[in-house]
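== subunit A ==
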Amino acid sequence: MSNTDFVLAVEDLTVSFDGFKAVDSLTMYIDKNELRVLVGPNGAGKTTVLDLICGKTKSTAGSIKFNNTELTKLSEHEIVRSGVGRKFQNPSIYENLTVYQNLEVSYPKGRGVFGSLTFKRTQEVEDRVRKVAADIMLTEFLDMESALLSHGQKQWLEIGMLLMQEPELLMLDEPVAGMSAKERDQTADLLNRICQNRSVIVIEHDMEFVKKIAHKVTVLHQGKILAEGPMEKVQADEKVIEVYLGH
Partner candidate 1 sequence: MSTSNRRGFMKGALVGAMMAAGLISGHAFAADYPTAKVNTTGLAVTDSTVKVGILHSATGTMAISETGSIQAEKLAIEQINAMGGILGRKIEIIQEDGASDWPTFAEKAKKLLEKDKVAAVMGCWTSASRKAALPVFEKDNGLLFYPTFYEGLEQSKNVFYTGQEATQQILAGLDWIAKEKKAKTFYLIGSDYIWPRTSMKIARKHIEQHLHGTVVGEEYIALGDTQFGSVINKIKLKKPDVIYAAVVGGSNVAWFKQLNAAGLNSSKQTMLTISVTEDEVLGIGGENLAGFYSAMKYFQSQDNPENKKFVEAFKKRWGKDAVIGDVTQAAYLGPWLYKAAVERAGSFDVDKVQAALPGYTFKDAPEGPVTVEANHHLTTKLRIGQWGKDGQAKVVYTSDYIKPDPFPKGYQ
Partner candidate 2 sequence: MTLWEKMKASPVLGGKEGVIGLAVLAAVIFVILPLSVDIFRLNLIGKYLTYAFVAVGLVMLWGHGGILSLGQGIFFGLGGYAMAMFLKLEASDPESTKIQSTPGIPDFMDWNQLTALPWFWEPFKSLPFTLIAVLTIPALFAYIIGYAMFKRRVGGVYFSIITQAIALILSILIVGQQGYTGGVNGMTDLRTMLGWDIRSDSAKYILYFVNGLLLFGAIFLSKYIMSSKFGMLLLAMRDKEERVRFSGYDVSNFKIFIFCLAAMMSAVGGAMFTLQVGFMSPSFVGIVPSIEMVIFCAVGGRASLIGAVYGTLLVNYGKTVFSETYPELWLFLMGGLFISVVMFFPNGLAGIWDKLATKYGWFKDKAEVAKKPEVSTSGVEAQVVLTETTETMLAADSTNTATKAPRKRASKKDTGLESSKMRGAEA
């Protein structure tokens, strides 16, 4: 495939599990600094798309280019190192470590075996941790064991861990699940802040929340794109209405 100006170019992406096509010839482009939301009914293939991009699942066919680098052949850590960050549906943090340590572990230095053995906590690390902690509203909790955080705070912490890596593309799977209304608002602000110098893909069910953050929305259905575009346009799309109501 040809090179593009897009941060992420997904073309003809297909994956099948025992013949069942969870993602079927999907083509999608994400711009620089864009915040894209993936919506769709359960089983539409949203999470699978993220899995494919970050290498958790291997594709059957098609290509994924990130800054014109083919990702489908890379292993997970190589994809991450090339600048893609992924947050999971359930908050995935190291519960035995403190908030500080969680962020520190995510700092993109000392990633090799020997690098990690000789890694030192420099002022640079310190500054970066504090800055991210401030972003995710956890400055006060830096020394707390992260298991003690509230559910919403854990979600933020995971986002913070991704921010530590300064990814160019951030993928968030249901970042506001289990959050209070106030936390949702804070998260929306957070997302709007962080997409200023990177692209973000979000999977979300909460349409109110989607409205607050989405630049563009992609509706998936049975592994295929049903509609794509700004929120208002998608909401008005008849196919989309049918799928959602008929569901």
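The candidate set was assembled so that all candidates are chains of the complex that A comes from, given by their letters.
Here are some notes:
Criterion: contacts are C-beta pairs under 8 Å (C-beta built on N, C-alpha and C of every residue); 3 or more make two chains touch, one makes a residue touch a chain; residues count from 1.
Every value quoted in this text rests on a predicted model; they were computed, and no experiment measured them.
For subunit A, the touching candidate in this complex, among 1 or 2, is 2. Interface of subunit A with candidate 2 (complex): residues 54, 56, 75-77, 80-81, 85-86, 88, 92-98, 100-101, 104-106, 108, 110-113, 116-119, 121, 126, 140-145, 147-148, 150-151, 161, 165.
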